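As you look at this complex, bear in mind that one protein chain is not there, while each of the others sits in place.
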Amino acid sequence: MSQTFPISVTVNGKVYNREVEPRLLLSDFLRHDLGLIGTHVGCEHGICGACTILFDGEPVRSCLIFAVQANGHEIRTVESLGTPDHLHPLQQSFKDKHALQCGFCTPGFLMTLVPFLEEHPNPSEDEIREAIDGNICRCTGYEKIVEAVEDAAAKLSQAK
Amino acid sequence: MKVEGEHLFKAPREVVYEMFNDPNALGAAVPGLQKMTKIDASHYEATLGIRVGPVSANFSGTLTLTDEVPPEKVTLIVEGKGGAGFVKGVGHVNFEDLGDKTTMMRYVGEANIGGTLASVGQRMIDSVSKSIFKTAFEKLDKILEERWQQK
Amino acid sequence: MTAKYLSQPIKRLEDKYLLTGNARYVDDIEVPGVLHAAFLRSDYAHAKINKIDVSEARKRPGVVAVFTAEDFGDFWKPGPLQVPPPTAIAGSKFNARTIVPIAKDKIRYSGEALAVVIAESRYIAEDAFDDIIVDVEPLPAVIDLEKAWEDTSVLVHDDLPSNMAALVSQEVGNYEEAKKNADVVVSKRMLVEHVAGAAMENRGFVAKWDEQDQQMTIWANTQSPLTVRGSVARNLGLAESQVRVITPYIGGGFGPKVMTSLSDDVLIPWIAKKLNRPIKWTEDRRENFLATTSERDQIHHCEIALKKDGTILGFKDVFYHNTGAYDSYGMTVPLNTQTHTISNYRVPNFYTEIRMVFTNTMVVTPVRGAGRSEGVFVMERMIDFAAKKLGMDPTELRLKNLLTAEEMPHKTGIIGQDFVANVLDSGDYLDNYQKCLKAVDYEKFRKEIQPKARKEGKRLGIGVVAFTEGTAVGPYEGCKVTISTNGKVTMATGYSTQGQGHQTVFAQIIADQLNVKVEDVKVITGDTGSFAWGAGTFASRGATLVGTASYLAAQKVRAKIFATASKAFGVPEDEIELGEGFVFVKGKPENKITLGDLAIKANPMRGVVEPGVEPGLEATAYYGPPHGATGSGALAVIVSVDPETYKVKVERFVMVDDCGTIINPLILDGQIDGGVSMGIGNTLYEKMVYDENGQMLTASFMDYLMPQATDMPKKIEIIHQHNKSPLNPLGIKGIGEAGAIPPGPAICQALEDAFSEIPLEILESNLNPSIIYDYVKKARNS
Partner (left out) sequence: MKPVNFDYYAPTSVEEALDTLAELGYNGKVLAGGQSLIAAMNFRMARPGALVDLNNIPELSYIKPTPEGGLAIGTMTRVYAVEHSPEVAKRFPLLPEVAKFIAHPQIRRRGTFGGAIAHADPAGQLPSISMVMNMKCLIKGKGKEDRWVDAPDLIIGPFMTVIEPDEMLAEVVINPLPARTGARYEQVSRQNGGYAQAAVASIVTLDEKDNCKDVRMILMGVGELPILSTKASEILVGNKPTTEAIEAVAEEAAASEIDPATDLHGTAEYRRSITRVLIVRSLTEAFARAEKGG
């Protein structure tokens, strides 16, 4: 075991204090050290987007950040959105529009889209497609994801 | 991967050829060469550390000179292995005396790259190999310049 | 009988777990005390192994064990034939060389496992690779399929006289005779390129041995949990009952996860037992490209013979099929190619020959579209070439030769992957095609849209093709349906699920039969502890086979409900009525018994369960079809090509599909959409490339390009046909692979159409702008 560093990270509003090796990827830390398995790992080279999380509110790849770098920062994962019985409006739209199949890429999409919808309350289809270009879905062909985002945008702006 | 090219050396053919048979000269020209030991007249052992930006690859391997026809041509065989994969290169080098105390070197060969380097490093290989050749020729030019001036 | 749920767009029951991060995938399984496995994989594609020295690796802190082939002793042996060769085809030759779990004397593909490191973490396990000294003697690699076939080739398996893995020919009619009467004969050589399944979740495997209970528990994201259970039990000398394989949520399958007897599922259970420690292996993306199976990769030599009026007289196809270094998965893929080549059209004379070759690449097994894509690609392309030669519109030639409803069922006579002669059970292929032409407004495109675009300097092209999808092959699947004492229903099947929505569609079928709320039916898939019979998830067979088994089992339970209720109420069965979740006597709805209470009565603690009656409101049923049910359809695409950069955009995508009875339209369209994105990806983006030395050059998403949101057409227009299959009571045909099959030939046809003034002929299935540039240049210069 090489040198470890103490870190203090806020994840989904809860503070975690842990000792980590500097090389530990944030994705592995969230999944295996904290047991937050909703964040998935698909490529570990920053292309598939499955591991997207919010780092101080910004959507980033958790496979391209070391856990040690999260020290003092605030992370949000899919677990912070809704629960099975109380889905977040975007999650509900995904369900309603059949925007997921195997579900493996889905948390990455959600974490990309939550801040996107905050910044683009009325996105065009092109904007949506560009926003999710960094998330690969092998199952759906994206069309239904786009529909779900449009649906969620309409719901969310109505709620305002 | 096919490797092909030419380079004009500003020195007579004999001098150029001599340089290509001189492990010290070759060693100095190859970027990242850390150690080169002579095994026999045409075999050398070498360790090489290539650093390309964030990518670093250490290789240990051999250099063999064969089919030597002084001062016209020689074949170089480079084999190296390391954590990031392996490289095997065969280069046929021809030297043409242009008569004006310059020599045109033409090389054609095959470089086989294997392992991680090949499987995920495709997009870097061309520009990096071009850069290695360029740097090597620049160094050889410098060596020649020095030697030729000395003579 | 109520049909409250069948054919309705029921929102998926599994989604709420998947959406919230509450669904567990295999890498999410945390077993206390677990150790992590990592495989050291060969850099060389073909080499003789002198020595693999792991002594230093064993000393590294955190490393618990390191194994090479030698360390497995007698346990090391080539795996079984997971799928046998087709004995039904006379004269077929097959050389079985099944995959080995870890390389022993010889390396046969780059990425083959050389050593397995067991360590406290995956990080440490990978560190130990640096300590291992691999001493090998590289050999020339066998990559080119046609050269590999020659007798002079270097051998992948030294004990065979050649690299022939199989030679299988089939003929209906007599092609050579038919050719004599032809006015036009066209022959071409075509490539169908190599693509990956590339599920977003890589493979994974966790094994836990319980020494006290003598029980092995395995979590795996396999498409074939029962095959894994069987082989683990057999390998370790255990009874099947001592091995439980659980498939948790699976992040996509698309074919490759059906392959077993790989390094992980063979070696990890043995290691877990030997070390008496749970072991987890999670494949990484590079390994997935190197050492998980993939598909396509065929070279076809095709010939089509026609009369002047466009009538097809015959078709001949001699094709090379890459099986990779081993052929454990038999001949499923090339047999699918044989059946699908002529399955759309009236082709009275057909000769087809498979030349399956060993090469120094990872094993080839089905990937969504499996073999069908290849057969459809070459036939559709050949029809286009023939149409050009005949001076006919490509659609006209198709309309003339497509099979109609009157011709169903239609025997093609070609023996397929299920080893029975192919019968097209239902459908109207001509009607599919006509509807497609109408929906895309072919006439208008030709007369108005295309000429107008051309005047504006834009290149638009249209392609309209037909396809079939052989689905729902045997042998069988089954399930058990139980009504619990709380009135809720559980269904258990050995079939594993990878996102197809099985938890919802099976529940829909059962809920209708038992008149319960669909959300009250819990479906357990792929847990051998719950149901231990079945074959696996492949060939678009879940909805049809498990769906039919669900229907049959639910009907049995329904019969039990009536029998038990009749006894409880003391009235004949025909006086019983089934309400939603309860039974009552007709006309007396105030006096009801809930299904939960009825379940208690069906399993009484006193009294008598009469001989011949099984207790409980529970039943098991199996369904095996005589032969597969063939889905069909047509696809029209309109593409635009940038005339300067040759970038292609799919502007319209109109697909007609016939999968018989629709269980859930939402899920159905999702299946088509996903297939389509793979089909478009396979055509314009995705290509696995091995160089001539057998190095896999595309082992990351940097070079293996997955289709993205902006690569897809804005709308996938789908038109459903409803020709029911006569093979099963619900009339279902499969759908999973349809979308992936026709995009290739349709896009090629459309590209040629976009450059109709030059003799452009596209002879390969994977294109990029540079390749299109080359084709156009060549055509312009010819």
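A few points about this structure:
Going by the order they are written in, the chains are A, B and C; count residues from 1 in each one.
Here is the rule we use: a residue touches a chain if its C-beta (ideal position, glycine included) is under 8 Å from a C-beta of that chain, and two chains touch if they have at least 3 such contacts.
Just so you know, these numbers come straight off a predicted model, no measurement behind them.
Within the whole complex, touches from the chain that is not shown fall on A, B, C.
When you scan C:194, C:208, C:285 or C:502 for touch with the missing chain, the hit is C:285.
Considering the whole complex, the residue from A:49, A:82, A:107 or A:123 that touches the absent chain is A:49.
Although one chain is not shown, part of chain C still touches it, namely residues 122-123, 126-127, 284-286, 644-647, 685, 687, 689, 697-698, 700, 702-703, 705, 708, 710-711, 768-770, 773-774. Interface residues of chain B facing the missing partner chain: 52-57, 83-84, 116-117, 120-128, 130-131, 134-135.
In the full complex, the hidden chain is touched by chain A at residues 2-3, 5, 21-23, 25, 28, 44-46, 49, 52, 55, 58-61, 63-66, 68-69, 71, 112, 116, 130-131, 133-134.
The working rule: only the chains that are shown with their structure count from here on.
Averaged C-alpha coordinates give centres for chain A and chain C that are 29 Å from one another.
If you average the CA atoms of chain A and of chain B, the two centres end up 48 Å from each other.
Touching two or more other chains at once are residues 700, 702 of chain C.
Residue positions of chain B with contacts to 2 or more other chains are 120. Residues 43-45, 110, 129-130, 138, 286, 289-290, 691, 693, 695-700, 702-703 of chain C touch chain B in their complex. Chain contact summary for the complex, chain B toward chain C: residues 1, 83, 85-86, 88, 112-116, 118-120, 122-123.
Chain C contributes residues 11-12, 14-25, 27-28, 30, 61-62, 123, 198-202, 249-252, 254, 284-285, 498-501, 666-667, 669-670, 673-678, 700-702, 706, 708-710, 712, 714-716, 739 to its touches with chain A in the complex.
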